[in-house]
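With one protein chain withheld, the remaining protein chains of the complex are depicted in position.
Our next item is chain A:
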Amino acid sequence: MQIKKDQEAKLGYWLILPTVLSIGGLIIYPVFYNLWLSVHDVNMNPTMPNEFIGLSHFINILTDLDFWISFRTSLIFTSTTVIGTTLLGLGVALLLNRKFPGRAIVRGIILLPYVTPVISAAFGWKYLFNPVFGMFNYIMVDVLSILPQHINWIESPRYAIFAVIIFNIWRNFPFAFLMILAELQSISDTLYEAAEVDGATIWQKFKYITLPELKFVIGALVILRTIWNFYKFSEVYLLSSSVEVLPVYIYEKAFSTYSFGEAAAISAILFVFVLGFIMFYVRKVLEW
């Protein structure tokens, strides 16, 4: 039997080897390599040697106003989209948590924004947000008169953040919806029936039965969405490159001005911040 166990273990190692090699080589190693780059003056030509400069990049970044502006943009973008996707996902899940004809089709339709390629969705929204003939301006200004004049939602640095937030919520709320709906469907009807016998109102049922049951899934959704949106690049950049969240700031530093070392240092700062958030959140909010 011992021989068999050894054989099994051996096979286990062989089968996991490709995974370990590829993740080790293309994720774990690059993370450390990034740290190494962040303390070097990285040559524009990747085949030329780099010069060690210690923490200069970090000092430059932390005293650079542009970095802090970008950091603030990231905080605004992430917090609004995390709240927006979670609440909208919760609302739509509660709405659809009943039987009605065509429910499966409606659920499939709601998932479309999440599975459509970003590039297609971004073009659709760019057209909607067009300053001259876009539907969004037309409805907000000419039909509903909520806004006084047409706004360039895509290119104006001041307003583009709104477009990016709306786009992100539209694209990602289906994920929250799907997860919350699955959880809602697993809540036993008898709990609600018992509450009704005791004369509970709709709000009381929601507060004392539904929400506690959803606590775990919402907690998990918030942390995943926060991590993902802090690192979000394409959904921001492809809609409007004038919204400088940190990933866009890093990208431009690295590939427009070729300051690889400095960009690597900003990545390291971003990572440490997200890691800190995760640890805080897991301990204080989720109380794991």
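In this text, a contact is a pair of C-beta atoms (placed from the backbone, for glycine too) under 8 Å apart; a residue touches a chain by one contact, two chains touch by 3 or more; residues count from 1.
Definition applied: contacts and distances are computed from a predicted model.
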Practice prompt. Using the UniProt record as the reference, specify the protein name of the hidden chain from among "Carbohydrate ABC transporter membrane protein 2 (CUT1 family)", "Sulfate transport system substrate-binding protein", "Biotin-dependent carboxyltransferase" or "NADH-quinone oxidoreductase subunit F".
Written response: "Carbohydrate ABC transporter membrane protein 2 (CUT1 family)"
Practice prompt. Out of A:75, A:209 or A:227, point to the residue that touches the absent chain in the complete complex.
Written response: A:227
Discussion item. Please identify which residue in A:9, A:147 or A:211 touches the non-displayed chain.
Written reply: A:9
Discussion item. For the chain not shown, which residue from A:69, A:147, A:211 or A:275 touches it across the whole complex?
Written reply: A:275
Fill in: Chain not shown, touching residues in chain A
5, 8-13, 15-16, 18-20, 22-23, 26-31, 33-34, 37, 42, 46-47, 92, 95-96, 98, 100, 106-113, 115-121, 123-125, 127-128, 132-135, 138, 142, 170, 174-175, 178-179, 182, 220, 224, 227-228, 230-234, 237-238, 247, 250-251, 254-255, 260, 263-264, 267, 270-271, 274-275, 278
